[in-house]
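Left out: one protein chain. Kept in place: all the others.
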Amino acid sequence: MSTLQPARRRRRSTPLSVWLGAGIVAVMAVVSATTRLWAPYDPDTAGVGPPYAAPSRDYLFGTDRVGSDVFSRTLSAATTDFGITLSAVVIAFVIGTALGALAGFYGGILDTILMRLMEIVQAFPALLLAMLMVAAVGSGIVNVIVVVSILGIPNYVRLVRAEILSKKNWQFAEAAKVIGNRPSRVLFRHLLPNSMRPLIAFSSINASWVAIIVASLGFIGLGIEPGSAEWGSMISRGQDSILSGEWWISGFPGIALLLLSASFYLIGDGLSEDSPGSSVLSARLLRRARRGAATAMATAAAARPESTPAPDRILEVIGFSGGFAGPEGVRPVLHDVSFGLRRGVMTAIVGETGSGKTLSALSIVGLAPEGFIRTGGQLVFDGVDLLADEPASYGRVRGTRISLVFQDARGSLNPVFTVGNQLIDACRANRKVSRNEARAIAIAMLERVQIPEPERRMRQYPHEFSGGMAQRVMLALALISEPELLVLDEPTTGLDVTIQADVMKLIVDLVRTEGLTACLITHDLGVVAETCQDVVVMRDGRVRETGSCQQIFTNPQDPYTAALLAASRLVEAA
Amino acid sequence: MDRARPIAVRVAGSLAVILGVVTLTFVLARIVSPDPTNLYVSPQADLETRAAIRANLGLDKSIPAQYGQFLADLVRGRLGTSFSTGQPVTSDLTSRLPATFELATYAVIGGTLLGFAVGILSAVLRGSVLDKILRFLTVGGLAMPQFWIGLMLLWIFFVKMGLAPGPVGRLPIGVNPPPRITSFVVVDSLLTGRFGLARHAAAQLALPVVTLGIAVFAPIARTVRSAMIEALRADYIRTAIAMNIPKRTIWFRYAFKNVLLPVLTMLAGVIGFAFSGAVLVEGIFAWPGVGQYALDAIQQSDFPAIQGFVLYAAILYVVIYLILDLAYSSIDPRVRA
Partner (left out) sequence: MTAIVSHPVLHVLGLRKEFTIRARGHAGILTAVDGVDLSIAPGETVALVGESGSGKSTVARCLTRLIEPTAGSVQLDGRTLGGLGWKDMSRAYKDLQMVFQDPNSSLNPRMRIRDIIEEPMRLHLQLSAAARRERAEELIREVGLDPMHLDRYPRELSGGQRQRIGIARALAIDPKVIILDEPTSSLDVSVRGQILELLQRIQRERNVAYLFITHDLQVVRKIADRVLVMYLGLVVEEGTTEAVFSAPTHPYTRALLSAAPVAEYGAVKERFVLSGEIPSPVDLPRGCRLAGRCPLVQPQCRERQPPLLLVPQPVAAQPPATPGVLQQHVAACPPAIAAIEDNPALTAIPPTNRL
């Protein structure tokens, strides 16, 4: 994912749909606990009205064949369906979680046996297995609960097992072990509580499914005692009447069932959706913030004096500001960032975590992450303000004239296409060449970045490349369109030191021989000292100092630059 | 699932699953009807007749011996005779499979196509009004009980509007089916040039296909949407944008192939569900498929029929998941052995 992780993890907001679902479930819970208060007639008595009466003020949902009140019966059935669903989910949750946790944590023979058993249960069509089991143990509320919870258990086992397996080697679990916790405590005190959110989300979706299965059993006549109020059997009772037009006998219990099942589903769906930008709430925030920013920018633009960019600079960033949408409008992260890139020169942007260096660089090509909102400034590339008619302006320069190299090369290449395919696509998107020509160019490019056996490597997938080799491919990809400006975002971070030196040397050589302009984003002052001519120092979204490499390293003007230098020279500082 | 396991190991695992399934069914069936002789003779029959029948059915042997006999028959492809139809279970199943296959094929194709379209649209327009409406419909489709949708569709389109025919099976009552070529009534009618017949058959199919199609569409749409959103956020998509790759190529090639992986797993489950005879849908529309056969069998404790159906469903499941594994490794180079 993007390297622009905020320093503090944002709390995930709960989407509106979860509250909606929870609200309906709560209302249904209250109603089903107090049906006697609401039901106008005795639900189990026949002949409280005429048979087949259509919905009216007296009989809200109409009456059925024997003249029972459908409204009262629907309410009364809520107790049954809701109760069975809840009990079955709780039982499956407890047993499934325990088994899954043990299987995931201890592994071994227990795990193998359990997983095989679960596979067998899941190879049955679920409803059929439920029918078979109910037929075997006999109908009745308790039996239905038992059967439906057994059907749910495999899902919990799988989910919890996968959760525990993925978290077992997390550092906090290892830390818990190293301070001397007994294994069971590591599992139950440290691991399980951290898996609760997906579990609760799943339980909710499971509840939705259980409600339907319970009603299906009732519909077939295999549920609880026939005749008692239960939505499934009520729907079944009205089945024949539908063909003669009396829809309400099946219609209303179905709507009640749909409401319950959909509410559970909404809760689960909302909880498992963990992308902050996708909830209703933050989409609204985003729109509001964007509108605010647009007005502010219009005012600022009117007030700004015309600036004439220096001719020796290929890119000029002037007063660039922006931030992310928050509850109070835009939370600023870039403040009035200004710097220029001299043609044919390698410029470094240095700064520590959260200084805004990556964000500034990505903004140059309009690739800032979603949620970023510009609040002002200009980006002048070769005399043209890119922001004046975005996104069209980016379409003209991105890829063709400005290329990017990202940090995590393997993650930045598409895992399911060969490296050759991706190179050829990139070449043809930016240069008018045939497929065969593009192929030849791609092979030549791989050679240029010193990848041995380029023709064989063309046919390989990104995961078959080591980190250093993948970064070379990334370089080839960026250079294949013959750009003028190359932006490199931490190109060697994460590589081994000896490999890092190798790749950095290649980059410097390529930039020099091609006469490219380059912008190197890094946190490593050592790399800067060795490779760059100009330096921009950033901190907390502000440019602290710009200058030539020599000046920055020998005579820093800003106290922060000096402090950063001192911290980088750890040994002298001591 | 451990996709790195070699094929032979996986096939062995699949056979183990099938064995497990039939064993479990055997056990359950013994509990359901420990003595099925009543299904053959009248309750007044004398003990001798009963004993003869029991011997004939092999029920006089010990349970382990019966289990052994049962497995031996299974291996030889003998599934026994249905108590209720009096026919061999194998022929019962083969005569009902075309109906299930025809219904499931249309529902799976239609539901999948629609699911992909809606999922991709939703993902690309994430946060828009259209996305919200589509998501709402998807949740509705996921939370709606199948049998109820079927009934409501019948009420609306058959009872109220008279647009659809009643629930009487694959063809209107009294209409003769076309000669068998593919066993799909619509296809066969078209192949033999009986267009009127094809229209009848298509009309009969409409509501069941829609009902079952919703059950296919909703989970696919949901999975496609979330997988697509995740893929569009990936770093490799950012790279593609940075390299000026056209939007359409990005959506339908770069992101799409990555989306296929999670969706395939979901698709496998849905196909398994549809082709094992959606029991309730077939029941409501009087569709003469294997699902309804299974439903009848359970209600009448028809042990051999249940056993045969379960075996079919388990084999189906196992085969689908084997195909899924192969598909996976052909799409994702990372799991290719």
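Per-chain residue numbering starts at 1, and chain names A and B are given in the order in which the chains are listed.
The rule is simple: a contact is a pair of C-beta atoms (placed from the backbone, for glycine too) under 8 Å apart; a residue touches a chain by one contact, two chains touch by 3 or more.
The model shown is predicted, which means the values in this text are computed figures rather than measured ones.
In the complete complex, the hidden chain is touched by one of A:Ser244, A:Thr295, A:Thr353 or A:Thr513, namely A:Thr353. In the complete assembly, the contact with the undisplayed chain comes from A:Asp524, out of A:Asp524, A:Asp540 or A:Asp558. The missing chain, though absent from the display, is touched by one residue of A:Leu37, A:Ile109, A:Ala392 or A:Leu570; that residue is A:Leu570. Remark: the omitted chain is touched by one listed residue; of A:Asn194, A:Ser228, A:Ser393 or A:Asn421 this is A:Asn194. Residues touching the missing chain, restricted to chain A, are 7-9, 11, 170-172, 174-183, 190, 193-194, 352-353, 466, 468-469, 496-502, 504-505, 523-530, 549-550, 552-554, 563-565, 567-571, 573-574 (touch as defined at the top).
One rule holds in what follows: only the chains that are shown with their structure count from here on.
Computed from the mean C-alpha positions, the centre of chain A lies at a distance of 31 Å from the centre of chain B.
Considering their complex, residues 16-18, 20-21, 24-25, 28-29, 31-32, 126-127, 132, 139-140, 142-148, 151-152, 154-155, 158-159, 166-167, 222, 226, 229, 233-236, 238-246, 249, 254, 257-258, 272-273, 276-277, 279-280, 283-284, 294-295, 298-299, 301, 306, 309-310, 313-314, 317-318, 331-334 of chain B touch chain A. Looking at the complex, you find that chain A touches chain B at residues 1-2, 116-117, 119-125, 127-128, 131-133, 135-137, 208, 212, 215-216, 219-222, 232, 235, 238-239, 242-245, 247, 250-251, 254, 257-258, 261-262, 264-266, 269, 273, 275, 277-278, 280, 283, 286, 365, 367, 370, 395, 398-400, 403-404, 406, 408, 411-417, 425-426, 429-430, 461, 463-464, 474, 477-478, 481.
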